[in-house]
Each structure stands twice: as structure tokens, then as C-alpha cells.
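The complex is shown incomplete by one protein chain, all other protein chains being positioned as in the whole.
So, chain A:
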Amino acid sequence: MAADVTLAEICVAACSDTYRESGEILAHAVGIIPTIGARLAKLTHSPDLVLSDGEAFMMSEPPPLGKTAAAGGVIEGWAPFRRIFDIVASGRRQSMMGASQIDRFGNQNISLIGDWNKPTRQLIGVRGAPGNTANHRVDYWVARHSPRLFVEAVDMVSGVGNDRARAAGPALRHHHLGVIVTNLAVLGYDDDGAVTVLSIHPGVDPAAVAENTGFALDVDGAPATRVPTEEELRLIREELDPRGARTREVPD
């Protein structure tokens, strides 16, 4: 790879790739690198994507990173929170969410650590994870791939995994887990719905991916994650994230 391409930039391109088949839907991204990834997708392979400013507006051009529509960019629509739930239910949306825990079937937890009645750590709550995973494609972004995050069993299922979705019956026919982009690898799901390795980022030791996952993961023969093109690198560095906010999630 180009000697100066960073892990963060590889992660941005991998996040961008989650929108390749998405078409004209609302891209929802939690986190700095997923946000840059969604915007990169719109500026390259997926121009029909609808972006939001993370607040109440849909943007035909991205506002400056971390800012709302008020700071610039062109507003093309209004999407206050009540409309977001209508859009979720319609399915015309795709999310890249974060996770505090993920298990081998893609069940995700952002609610709490420990027991429901008396958690050792109360986190953010389930937020929109149950509805997102019930209604449209959901991908996950993990900035620090670790065995504390990838666990045998999550403490509370916020985002619905593949085993749970199958058991829930036909009302979850729109359940679709895409990929998990981490700072080490891109993970997918096999025919049984279990987590697999799709690719390992250039420069990352495959053994480190297995060691940092709390359930068995076959890393043998995994290809290298693609590196961003020259044009993607230019967009990331000069237009989307000139201040290098991406390094706050994945350091150089």
C-alpha cells in the first residue's frame, strides 16, 4: 500500500463501502469515522445517498465535520426526530452504529453492563438499536477491537443479532446486518449468521485479530482490506476531514 496511508483512512474507506448497494436512502452514521465514510460514499460511488447533519436537516452537501446545517452546507430536506422514526419504519435508511458489546451472532449492546436490575455500569440505553435492526440494514463500527467488546454473550441485546432475528419470525424479514468495521479488520456473517472475517487491514497481524476477539474466529487466509484510492485520500484529507478528527478514533 501507499506508505503513508493510515489505519483510520482504511477504516473510512471500509465504512464508505457499506453504502455501495444502498441507492437513494438516508445514511445514518454514529461516530467520526463512519460519518466521514458516509460522506465519502456520497462524493464517490453513491451520489444518490441522502445525508443528514445529525440534527434536523437533510444535506445535499455535507456541512463541516462535527457541525450542523447552521454551519454551512445546502439543506435539501427537513428530518426532525419524529420523521426519523417514520423513515426507520419505512426501511429507507441504513445505519452504522457503535457498540459496547457484540457477540458471535451480531447481537449488540449499548444499554448497560451487568445485571438489568442493578447494572454495574449504566450506559446509554437501547436507544434506537432495536428499531433500527428490525427495520433496515445496520452495520457496526468498533474503534477498539478487543475481547471485552467481542464477547460470548452480550449483557443486554439492544441491536438484534442473526440468531434472535430468525427466532423472532417473519415480522423481522427486513433484519439485515451488514458488516462490522473495526480498527483491525472488516467482519461479516456466514450462512449461519455467525461472525466471520472478511478482510484484515494491511499491516495488522491476523493473530492479533483472533486474540482480540472473545469468541473463536478463523482468521486464516483472510485477504487484506482495500486501501483508499488517491481520489478518496484527497477527499478525506483535504475536503472531509482536513483537521484530522479521524485520528481521535484511530490514532496514526
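Operating definition for what follows: a residue touches a chain if its C-beta (ideal position, glycine included) is under 8 Å from a C-beta of that chain, and two chains touch if they have at least 3 such contacts; residues count from 1.
Following the convention adopted for this analysis, contacts and distances are computed from a predicted model.
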item: The complex's invisible chain, by UniProt name, from "Ring-1,2-phenylacetyl-CoA epoxidase subunit PaaB", "Type I-C CRISPR-associated protein Cas7/Csd2", "3-oxoadipate CoA-transferase subunit A" or "Quinol:cytochrome c oxidoreductase quinone-binding subunit 2"; value: "3-oxoadipate CoA-transferase subunit A"
item: Sole contact to the chain not displayed, among A:A129, A:I180, A:V209 or A:A222; value: A:A129
item: Contacting the left-out chain in the complete assembly, out of A:F57, A:F150 or A:Y189; value: A:F57
item: Interface with the undisplayed chain - residues on chain A; value: 55-57, 69, 78, 80-82, 85, 88-89, 111-112, 116-131, 133-135, 156-161, 164-165, 167-172, 174-175
